[in-house]
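Missing here is one protein chain; the remaining ones are kept as they sit in the complex.
Right, chain A next:
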Amino acid sequence: MLADLSTYSLRDFLLFDETIYRGLFGQLNAAFWPMAAVAILLAVALLVFRRRRPGVADRGVAALLATAFAISAALFFFGVYETVNFAAVYPGWGFVLEAGLLLVAVFLLPNTGGSSSAPASASPGRTGVWLAVALVVYALFGHPLAGFAAGRASADLEWFALAPAPTALAALGFLGGWRSRWRFALIVVPVVWLLLDALTLYGLELMPEAVALLVATGFGVIAALVPRRSSFVETAADLGRSGMGDPAEPVRPLRQARRQGHGTRPRSGTTGLLPTTSAQ
């Protein structure tokens, strides 16, 4: 039996054709489109709000993403996808796990400040931040448009919080703006699904969509891996411009903070895990 595996092509593992696969999203959208609309509005609002109160906004993002992953698991994987693919439950449980981890991030991470050794004011830098923002915008709007450009009917487009791919892409984007090293744990499920989805699209011979998804995923991984800068001199200006920190709160150089007896621990109300230096 194992020897037979070498005779299989990727297409042999797909139980459905491209029309039916695309139609799954049509079924989702027809029944649940208001959820996607609300989720997208919330995501945009949080993206804008982040410039003013990044700590609060990031907790809101984690909560929104947790909800989106849970909805996607319930309605896509355990819902429409399972009707044509009995293996859909496996990535479905992956999304449930991700929802759980994000929920933990909402409630526990703000209280575990100091678990990250990165200085509280470290940021991905301007380039990394803009890459993350761009990926979020792509997930919310660009990904559906890319599907339309590739020939999908408008009814069958994939939308954030319903379809798993834009949900995973949005997660990569938001997490790419995080300072905390927890982002590495939280990007695993999204990256795994995006690679599986790209393989599925490749197997269905939907090459433009597969390539677009792979490229976006690559940018998401890069955004997460961009080193967080520990230089305070440049960081303050960057934080102010990027909205990653509170522009009204001056960021003191580490050496100065130590001289003044503040040590290296984040100030009260701040965390080493959420990308903020302001009290919450």
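Heads up, the rule we're going with is that a residue touches a chain if its C-beta (ideal position, glycine included) is under 8 Å from a C-beta of that chain, and two chains touch if they have at least 3 such contacts; residues count from 1.
Everything that follows uses one rule, which is that contacts and distances are computed from a predicted model.
Participant: Using the UniProt record as the reference, specify the protein name of the hidden chain from among "Ion-translocating oxidoreductase complex subunit B", "Aldo/keto reductase", "Nitrate import ATP-binding protein NrtD" or "ABC transporter permease".
Facilitator: Not shown, but named in UniProt as "Aldo/keto reductase".
Participant: Check each of A:Asn29, A:Ser72, A:Asn85 or A:Ser180 against the chain that is not shown and name the one that touches it.
Facilitator: A:Asn85
Participant: When the complex is taken as a whole, what residues of chain A touch the one chain not shown?
Facilitator: Chain A touches the chain not shown through residues 4, 7-8, 11-12, 14-17, 19-20, 23-24, 27, 80, 83-86.
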